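Note that one protein chain is taken out, while the other chains of the complex remain in position.
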Amino acid sequence: MNFDDTPEEAAFRSKARDWISANAPRELHAGLSKLGFGQSDAGVGDPMQAAKQWQKKKQEGGWAALRWPREYGGAGASAIEQVIWQSEEGAYAKLGGAFTIGLGMCGPTLMTWGTEEDKRKRLPKLASGEEIWCQLFSEPIAGSDLAGIRTRAAPEGDEWVVNGQKIWTSGAKESDWGLLIARTDTGVAKHRGLTMFFLDMKSPGVEVRPIKQMNGDAHFNEVYFTDVRIPDAQRLGAVGQGWTVALTTLMNERMSIGGSMPTGFDELLNYAEEIETEHGRAINDPRVRSRLASYAVKATGLQYSAYRSISALSRGEEPGPENSIGKLVAGSMLQDVSRFALDLQGEYGLIIDEKLSPDNARFQRMLMRSPATRIEGGSDEILRNIIAERVLGLPADIRVDKDVAFDRIPTAASAGGR
Amino acid sequence: MNFDDTPEEAAFRSKARDWISANAPRELHAGLSKLGFGQSDAGVGDPMQAAKQWQKKKQEGGWAALRWPREYGGAGASAIEQVIWQSEEGAYAKLGGAFTIGLGMCGPTLMTWGTEEDKRKRLPKLASGEEIWCQLFSEPIAGSDLAGIRTRAAPEGDEWVVNGQKIWTSGAKESDWGLLIARTDTGVAKHRGLTMFFLDMKSPGVEVRPIKQMNGDAHFNEVYFTDVRIPDAQRLGAVGQGWTVALTTLMNERMSIGGSMPTGFDELLNYAEEIETEHGRAINDPRVRSRLASYAVKATGLQYSAYRSISALSRGEEPGPENSIGKLVAGSMLQDVSRFALDLQGEYGLIIDEKLSPDNARFQRMLMRSPATRIEGGSDEILRNIIAERVLGLPADIRVDKDVAFDRIPTAASAGGR
Amino acid sequence: MQFDFSSEQKELQTSVRRFFTDNSPNSAARGVLESTAGHDESLWKKVGEQGFLAAAIPEAQGGVGAGYLELCVVAQEAGRALAALPTVSSIYQAAEFLMAVGTPEQQAKWLPRLASGEAIGTVAVTEAAGPLNPKAITTRVTNQRLTGTKLPVADGSAADFAIVAAKDEHSGISLFIAELAADGVERTPVETVDPSRKHARLDFDGAVVEPLGAPGEGLALIERIRDRAAVLTAFEQIGGAQAALDMARDYALQRFAFGRQIGSFQAIKHMLADMYVSLELARSNAYYGAWALSVDSDRLPAAAASARVAATQAYQLCAANNIQVHGGMGFTWEFDCHLHYRRSNYLALALGGPSHWEERLIESVRVNPALKAA
Partner (left out) sequence: MQFDFSSEQKELQTSVRRFFTDNSPNSAARGVLESTAGHDESLWKKVGEQGFLAAAIPEAQGGVGAGYLELCVVAQEAGRALAALPTVSSIYQAAEFLMAVGTPEQQAKWLPRLASGEAIGTVAVTEAAGPLNPKAITTRVTNQRLTGTKLPVADGSAADFAIVAAKDEHSGISLFIAELAADGVERTPVETVDPSRKHARLDFDGAVVEPLGAPGEGLALIERIRDRAAVLTAFEQIGGAQAALDMARDYALQRFAFGRQIGSFQAIKHMLADMYVSLELARSNAYYGAWALSVDSDRLPAAAASARVAATQAYQLCAANNIQVHGGMGFTWEFDCHLHYRRSNYLALALGGPSHWEERLIESVRVNPALKAA
């Protein structure tokens, strides 16, 4: 048990620190630092341009896609080195949101299932930020029930013709490539009729429509497919093996290690030092202290759980479903913390205006963004099921859609359009 | 909307008050008053004798089984009169625990399903406390899943021969009569093979064994039946109609109106006025105040919900499944309140001794009793299901035991004795 | 004892609900939210014509004089319909201040117009984040002229007058009526978490005001009126919570996943059951508050605080979980879930946040233990 760097780790850290101090866009640091959860304007001008510049610089310096092999544009580093890098990169990491899906999920899937040629062609461009990827999984009818997707891919010669609709696709508008799961057989059980592809997002017939979120942002999109043609060479895994391929993607989602989820604790602690309640300075108000303490153990608990994962990873263990706790705990905590902070502000807390609201409207933005956290990337309910079934070994829910041909599974429509 | 008594109600209240002041066992009042949730020794000498005396006196005075018709030993009073009586009876009501099941559940079931002769013979003795009843429903294998009971009743001439085991029977040892649900047909679906009886608890073959609870008390019993004979005349409802009859009993359980569930709020509020925390008097400690406030709205919410039920009842409406909220809220609150009170006491809170512990070990006893509240008479999970299905109209759980002959329903044994 | 609304009040509820269903679908609230409109003016006019707003204002002052229970019924339906109306500021507060401490002239000038909806009043108290106390008020009146800044002021752009808390010449906190179209008043819209009920910043620079109520009694008066407003707002909150619960229930019945209605999963069933429980506790507390308000009971402070605390919990829970039940759709601008989420958080803070009311609840329960549960 050791929290301190080994000499090798310390050397790596100092190398990273030096490189960042010489190369990072220092002028953006202040804006990035104060950017809170649910806030999107870091005042960096064109965010995509800033992101691409930083990613490219990192790749040139050997700091991008740290854990990927060098031949695919990575740095061949260890899990702990990645963590050290992340802690040194700090606020600059907020520049790289556009690459999260590609580097964290699509790349590793391609690494496992793609041909050598695919990998050598695509991965370095992903690592350097030249190409952006998105993940085309969820559909309006299939969210938690991902295997219930209905987008069809029909074979035609050595191509596939895709029709259907995806939703909740982050960054679809900016993406060059997409990882697409589609149904290639409706006559077999739902998990068995799926196939995975990657496709050029500029293909004819692909239409992207942004979804306006409740907080006014539009990070997500709907993506419509009308007779979109994908070469069979861009299939990942066998026909009908799509669900297995998707599990690689989802496992890598959990594998996005290092910095644990934001929870709002630090922000609330800092804020409590600044303001007054009916009982004096908030940090001295026993009610506030008690709440802070129960948030504190969640925040540190998640952080140290992430460290435990990294330690396991560096011993060569695969990150398992136990990593589901992060978002489960952080999601409702963010909502709770933001409500509590607004309560401390009283009626004034209503104001949501970066210039007027305390702490740059941090908690107001968090309030409006946090409900999505409990849903995106696996709802609270799905995560509890994952923990119950895959960690604790409890039975699966009773399934009425198992061993039934996909086209015979009950739906809202078949139930009389309720 | 009116919280005050009408003139008629005020007259009834004053009559009740006068009668109580003239007839109640005043010497027991102090002991009964300080008796908390989970505490059993009110220092009343022989509790059963004291209970029977008070019940008999009430019946002679026309204050027993208030809402029952006079011909069955009751007083023919209204729902609101019963509430007024209960508020006046106050701590003396704690004497009557032994009659709760009989008056609240067995009597009303007999009233609905018994013959006129049964009713005239049995109900007045129940009302006067001369005869005690118990309810023989749950079994080791069938708790939440009550319809899964296995105790068999086989016809033989104009008798039934009963074999099996019941559990969680309050007051079985003291009871003269029992309300028994048994399986009379294992070849039909589980809800359809049941029949209800009442039986003399002194019948040969009935054996009662007390169950020691985790808090040391033994209010519950196991009851074993070995070739116990019940005359067919003591059948309630038709053969196979037992589930319907049981629903009457369970509905009447909810109908036990008036004084809402104890929650521990008053006790905690009083205690907070007395003790010190690290921030001075507990009642002035913002942390304590905040907790008290959230308990307060639950306690008053339940109390006023009970008043709303009474108002509905007095308009002739039947009390519905919405009354399930009482125990659901109070159960976990009692556990929470007791832990919080012990926390305020610090290490000293470990002591569970009426003479040494603060407030007569009230919160320690509550701590040790409250886990049962979340289970007995419908677990939290069952109550949430009842609210979801019967109040909100959501679909039932998927049932693998429906439309299956009882003897083919999967069990632990059939699943390989796991 | 009769702990329910009377059959006449229930009939009123039916007709008010029908009125709002016809005249204030969620799209109306959305219309205000998405525009710069201060409130739903055509709805406000109709509500005024119906006399709904005037339920608790005496006939002699242009009201209907029906009573507070009737006003609670209206409030509940307004909350359910997400009505984009200045109810909290104009009816639950401004009118109440005038009825409580207005001079006959002040009452005659404003009450009939508030009752009809012709005029809108508001309350301008807050200036900064944190609890309300004398330190938090720097606005000042000298020679009947007001200087300082108030924000956020509900309906501040639409209101004809504001009741302003300010330091008087003896440095006590007093109340004043400021007409907002007058010289020396500048109004700037302020964005809040719920733009379906707009707020403004009011800058006063020597605006002429007249005193309302006894000097130095400002904070006590605010507390007194907020107790009354808290009960009425609690009814808006339980109306909103009910609507959010209904939305969630309906969606759970409609939406299929894994070949079943999602409402058949216990995770969803029990979440909805908990929402229901929270709502029922709030409803019962609100009923008690309504009774205390209607008979001017000395239990009003405790009853109001209980109603307020429970209703805030219930609406925040129901609105947040309604999003959760809707999944990704619940987080879109297009779905109405966020209207309730916004409203629930607005109403939670409108009269001071939950912790303020928790404090007030315990203080009041200690003074008047009659509220304690049996």
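For this structure, a couple of remarks:
Think of it as A, B and C in the order they're written, each chain with its own count starting at 1.
Operating definition for what follows: a residue touches a chain if its C-beta (ideal position, glycine included) is under 8 Å from a C-beta of that chain, and two chains touch if they have at least 3 such contacts.
Keep in mind the model is a prediction, meaning the values are calculated, not measured.
Note on the undisplayed chain: of the listed residues B:Gly73, B:Gly143 or B:Gly242, the one touching it is B:Gly143. Remark: the omitted chain is touched by one listed residue; of B:Met48, B:Val188 or B:Ile275 this is B:Ile275. Of the candidate positions A:Val161, A:Val391 or A:Val404, contact with the hidden chain is made by A:Val391. Screening A:Lys190, A:Lys298 or A:Arg339 against the full complex identifies A:Lys298 as the residue touching the chain left out. Residue positions on chain A in contact with the hidden chain: 1-6, 9, 80, 83, 87, 259-260, 263, 265-266, 269, 273, 283, 286, 289-290, 292-294, 296-305, 307-308, 310-312, 314-315, 322, 325, 328-329, 381, 383-385, 387-389, 391-398, in rising order.
Counting over the whole complex, chain C has residues 265-267, 270 touching the chain that is not drawn. In the full complex, chain B touches the omitted chain through residues 138, 140-145, 148, 167-168, 211-214, 216, 220, 275-278, 287, 335, 339, 342-353, 356, 358, 364, 367-368, 371-372, 374-376, 379-381, 384-385, 397, 399-401, 404, 409-412, 415, 418.
By definition in this document, only the chains that are shown with their structure count from here on.
Chain B and chain C have Cα centroids lying 41 Å from one another.
Multi-chain contact residues of chain B (touching two or more other chains): 286, 289-290, 398. Contact of a single residue of chain C with at least two other chains is seen at positions 253, 260-261, 268, 355, 359.
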